[in-house]
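Structure, as structure tokens:
Yeah, one chain of the complex is gone here, protein chain that is, but the others are all in their spots.
Here the chain labels run A and B in written order, and each chain numbers its own residues starting at 1.
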Amino acid sequence: MKPFGKYRRFTRNSISRLLSYRANVLLFLFGNILQTVVLFYLWRAVYLSSGQAVLRGFGFPEMVVYLVATTAVLALTRAEGGEIIAEEIREGSIAMNLVRPLDYRTRIFFDALGTSAYNLAFVGLPALAAILVLKGIWGAASPDLLLLPFLPALLLSFLLNFFYDFCFGLVAFVTTNMWGMKRLEMVVATLLSGGLVPLAFFPDWLRGFAGLLPWASMGYIPVMVLLGKLQGRALLEAFALQILWLAFFWWLSGLAWKRLVRRLAVNGG
Amino acid sequence: MGRYARLYLRYTAQHLKGFMSYSVDFWFGLLSFLLNQGLGILFISLVFSSIPNLQGWSFFEVLFVYGFAQIPRGLDHIFFDNFWILAWRLVARGDFDRYLLRPLPPLFQLTAERFQPDGFGEFLVGLGATFTAGLALGLRPSPLELGLGVLAIIAGVGIYAGIKLAFASIAFWTKFSQSWLFAAYRVADFAMYPLGIYGKGLRFILTFVLPFAITAYFPAAALLGREPLLLGSGATFIAGAACLGLGYLVWRLGLRAYESAGS
Partner (left out) sequence: MIEVRNLRKTFRTSRRYPGFRGAIKGLFTREVTETKAVDGLSFDIADVEIVGYIGANGAGKSTTIKMMTGTLTPTSGSVLVDGLLPYERRVENARRIGVVFGQRTQLWWDLPLSESFSLLKDIYEVGDADYARRLAFLDEVLGLRDFMLSPVRTLSLGQRMRADLAASLLHQPRILYLDEPTIGLDVVVKDRVREAVKRINREYGTTVILTTHDLDDIEELCTRIIVIDSGRLVWDGSLEELRARYGQRRELRLRLGGTDGGRGAEAAIGTALRALDPGASLGREEEELVLGFDRSRVGLGALVPALMAVAEVLDWSIRETKIEEIVKLIYAGEIRS
């Protein structure tokens, strides 16, 4: 008996669904790439104008890798779990899930896994290819990338993001129209996960604080690990922080879920 | 013509009334847009903390271009937001037929049915940034320059609206064209910064293919004295008219295809 047998179907469905919108998906991907390209040109101009090779600890090649890697990591880890939940709440189909012999969180997890597998192929691989190409171009000047500690950091980020997203999805139960709040969250998350500028560029008073927030653990830390900027003790501390946030949101999602189930049972969906 | 103006106001009034019922979310939405624009400015200032100027452009000059770019973008967002809905939902759910069953041009109905106050976020931030930067730079535009600037902004709205309409109308063929619009808007993001930082190929695309650079860079640079004034204003009018024309053409073609293929 294959483990998670009944759940694998959800992952396959997720991928099928995404594949059926071929042009759309490619265009979304293209759009995301464009965003990175704008930043690339901006930073190139910045480095040229600064007259320095290194800014706040980032050389230009490192900055480029940073941009590509951040886009990829954010795409890989931001799964759709929350949206699926919010949608099911709004449509009322969430009550159906309680009747089925599946653990809801696990099911959503496998849905999200599908999206991530898909993103891995269509975002992760191109990003990897891009970085390899760049390394080829830069030759000796290319930054050293530490893949080994990067992978667990990425995994932790994915898990953390999943539970965080799950909680967010459940909030849809309280507010009917989530759109504005979702946008707000996206903006804040992008900033604080280093999607706009590396946290190293933040003013001193904000940098330390931002580094401790969950978003940094989701986006910034894995990329910094990849670039080898977190090593030794700093690396261990980073992992610890990720695990801490992961535990917190895992606990919170469980709590919120129990509350929801109770409420559904009382109100009848 | 006056009838359409009156009808437009009626639609808008009704929409705002309906809108009030989602007030909490409205504030969140507005806040998020404000924050989004604010982030752009934050980014610029963070970056400038490490450098004296950006390829010859001072902080306030860059801010001026950025702010100027937000103004037509925000205005377009306020008035033509329903085009997104066309791309995303109207055709896919078959709700578009409603427009065909009423004795009004469907494009008018599409435009009138949604008045999006969130766009004010972009508009105000843009205005604020432009004014602040302008003051800091000690700009004193002549009445001619000011007038041309305003006209350039209006033409800029035409560029956004036309391109948006064209890409949204793709939904008539594919049912769902949100991704096209998304990609187009990401291209528009390039227009917020001085054109000089981009490579030749990109500059060409931003000026002649998807002329977003004309919504912001050329007029703003003209006001800063970095580009000729005629280019800055003339280009916007031509581009604005062209985009609107193209957008309308794609719309009509799409409409015909839709009426032939059904929903």
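Quick note on the criterion: a residue touches a chain if its C-beta (ideal position, glycine included) is under 8 Å from a C-beta of that chain, and two chains touch if they have at least 3 such contacts.
Treat the numbers as computed from the prediction; the structure is a model and nothing was measured.
The residue from B:104, B:150 or B:238 that touches the chain not shown here is B:104. Residues of chain B that touch the chain left out of the display are 6-7, 10-11, 14, 17-19, 21-22, 94-95, 97-98, 100-105, 259-262.
What we mean here is this: only the chains that are shown with their structure count from here on.
Centroid to centroid, with C-alpha atoms defining each point, chain A and chain B lie 29 Å apart. Every residue of chain A that touches chain B in the complex is listed here, in rising order: 21, 23-28, 30-32, 34-35, 37-38, 41-42, 44-46, 48-50, 55-56, 175, 177-181, 183-184, 186-188, 190-191, 196-197, 201-203. Chain B makes touch with chain A in their complex at residues 22, 24-33, 35-36, 39, 42-43, 46-47, 49-56, 174, 176, 178-180, 182-183, 185-187, 189-190, 193, 196-199, 202.
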